[in-house]
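Submitted below is the structure of interest, expressed as structure tokens.
Of the protein chains in this complex, one is absent; all others appear in place.
Entry: chain A
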């Protein structure tokens, strides 16, 4: 589904990604971990098509198409979703209105008929249950004055609405309380199927207890320096990153 080959990217003069290789197949869950500032969010942004980041080398194919060639909105329409580490506020625009615009533009792109208000609300009600989000929150201006946890829950609600093929969740667990973590994770699990995939960026094992990864990768200084199975995450939790950093410096 997603093949990243030797991806390099910089912002301004600063090189951040230094040759990333990753292969994600349908149905898989990949966890990306790594110390602060190692480039995890940058990777997510580059995949989503944020303009500030300049791709300086490598390639990314998504469902056989050249992802890097696509405009950001088309990547979303092709099925790439990013749950932001820091969701932005849009005053005066309700999540409902925002999602209605998004859903219908995506449907148009795919040649499907747009949803009228009634059918949209029908779909919305269903997805609301999935992440146990309150309609009152969705009526409010997008992310404006939302608590940290509410923002994250809202991101996953949006994921549920858009049903992406590939979802990249950037530290969705941060800010969620213990119960919310469970609810949101369960929501993500319910959305999983054989033909979609999830990349979760996280610092903690607790999320991976719920969303169990098939593979765990460690990103360090813009490179994937170690990959393994879910046991790697447990090892990191116990030992931290120093041993990996040492391994890297030995090389």
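Assorted remarks:
We take it that contacts are C-beta pairs under 8 Å (C-beta built on N, C-alpha and C of every residue); 3 or more make two chains touch, one makes a residue touch a chain; residues count from 1.
Convention: contacts and distances are computed from a predicted model.
Per the UniProt record, the chain missing from the shown structure is "Fe-S cluster assembly protein SufB", taken from the list "Lipid II isoglutaminyl synthase (glutamine-hydrolyzing) subunit MurT", "Fe-S cluster assembly protein SufB", "ABC-2 type transport system permease protein" or "Aminotransferase". From the options A:9, A:29, A:48 or A:156, the residue with contact to the chain not on display is A:48.
Of A:23, A:54 or A:73, it is A:73 that touches the chain left out of the display.
Within the complete assembly, A:90 is the residue of A:90, A:123, A:234 or A:248 that touches the hidden chain. The missing chain, though absent from the display, is touched by one residue of A:9, A:32, A:46 or A:106; that residue is A:106.
Against the chain not shown here, chain A presents residues 48-52, 71-73, 75-77, 81-82, 84, 87-93, 97-99, 101-102, 105-106, 109, 141, 158, 162.
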